[in-house]
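Written out below as structure tokens is the structure these notes cover.
Here's a slice of the assembly, chains where they normally sit.
Naming follows writing order (A and B), and every chain is counted from residue 1.
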Amino acid sequence: MKNLTSEILTVINKRPVDSFKGNYGHIVTVGGTKQYGGAILMSTSAAVHAGAGLVTCATAPENLTALHAVVPEAMFVDFTDERTVNSVLAGADAIVIGPGLGTDQTSLSIIRSVFANVKPEQYLIIDGSAITLLAQEKELQDNLPDTHIIFTPHEMEWQRLSGIKIADQSEENNRQKQEKLGATVVLKKHHTEIYSPKQETTRLPIGGPYMSTGGMGDTLTGIIAAFMGQFASEDPKAALDAALYTHSAIADQLAKNAYVVLPTDIIDQLQRFMKENSK
Amino acid sequence: MKNLTSEILTVINKRPVDSFKGNYGHIVTVGGTKQYGGAILMSTSAAVHAGAGLVTCATAPENLTALHAVVPEAMFVDFTDERTVNSVLAGADAIVIGPGLGTDQTSLSIIRSVFANVKPEQYLIIDGSAITLLAQEKELQDNLPDTHIIFTPHEMEWQRLSGIKIADQSEENNRQKQEKLGATVVLKKHHTEIYSPKQETTRLPIGGPYMSTGGMGDTLTGIIAAFMGQFASEDPKAALDAALYTHSAIADQLAKNAYVVLPTDIIDQLQRFMKENSK
């Protein structure tokens, strides 16, 4: 297992002078019931601040106003409006599904619909409730769509999804299950581990307990999506690793002056951090 | 009566490296009618900024959007949806009831439901309208739930609850009533007094009249809840005292440059203050 260093941030390219927003990815974030609306707002806002060209948030209609107030740069779709969601998904470079999605029948039918519509060249980040739902619905888990899937479970979610108890989550066991899934797995924990198909496992040696607060993982999904939309064409594994490194490195910086680092604080630092570390 | 000093802030521990959000408490805040929605938003936001691992706000449905816009880190529950509220309460470490709750029949039935569901190991902070309702409903007051209760009345609310006129609120009289209630009483006033079962009364020698503004007490409840969720396991009395000290010490700092200190200003300083004073 290889420890990541700040070297990974070289994937944050200087943008070519003659380019337009279409070059920087269209991200679609799917999640946010009425109860958990904040989760998808943070994912969406993180994607916008991390440089995505266009971001659309597919969420419960109750979250429309909060979305426009918090991040007017993002567009809205009612996540129960299957037709419009599908037309938006068709143009996506990266899709996030799960933050605050819930685990009821509506959530399940939304996942099914996204799975049925995702295309091979897209990146699909599966987080939070979506992981829990997959763990419950073996049939869904056995029929993952043919695309670039990135799971972002924490240890308990990984136990649910993989069947591997937390105490048994060794590199070898994790790797076996990851290969069976045919997907990338970001195992979030103290020193997060990243298992990508046919690549050496990487580990994040940074981050800390000041990140243990609700919404931290939701925010990560937006950063990952934005990085895949902008930087994946050359080396997708490096783009993913850089997204994770960015998320924790900002938290480490903020923790010098903050007892707990809030997700929205990290979002506020993305533009500066990426500039300072762009090559 | 013992004056608190900044020594009390040593309860703000350095977090262990290998920990997750479940270690820092799940807080549930209950309150906020349509008319007084801001009160519960401030309590909730304070809990998030003071480091609580997870925060759920049970409030009137009209407050959903303002909650997600102001503090996307928090989760929402409709406070009239008894079933969902109860399932959320079951996982709570500390519960706040009262900020902006109102005093009508709905408010009363919400209190009854919370009282019926609270568990012995949980902390229950009772504030504002909830205190007024308890003062009116002797039967409720005589059947307080068997848990760690913290009342946070100002002098007039304490008069209503205890029957002790403001002029007669001596340490001895207050202590007698507190013992009868079997609960902790935080008597908010110029130099707030804290009466905890079987412990020496403590007094807050800091704070000032720049704190005399609507919402200041609501914000305090969120800080108390977050501190109980994080720091109470070793010494609950010290955790409570530290929450009160933090609230007023931040106000004192801000008052050097502000004629009046707003609750939302205090919330903005929690992360920095706690970092500077963590051991």
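One rule holds in what follows: a residue touches a chain if its C-beta (ideal position, glycine included) is under 8 Å from a C-beta of that chain, and two chains touch if they have at least 3 such contacts.
As the structure is a computational prediction, the values presented were derived from the model and not from experiment.
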Tell me, please, the full copy count of this complex, given that what is shown in place amounts to 2 chains.
-> 4
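Convention: only the chains that are shown with their structure count from here on.
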Angle, in degrees to the nearest 5, of the Cα rotation that carries chain A onto chain B | 90
Provide the C-alpha centroid distance between chain A and chain B, rounded to the nearest whole angstrom.
-> 35
Of all residues in chain A, which touch chain B in the complex?
-> 34-39, 41-42, 45, 62-63, 65-66, 69-70, 154-155, 189-190, 208-210, 212-216, 255-265
Seen from chain B, its contact residues with chain A in the complex are 12, 15-21, 23-24, 48-55, 64-65, 67-69, 71-77, 84, 270-275, 278
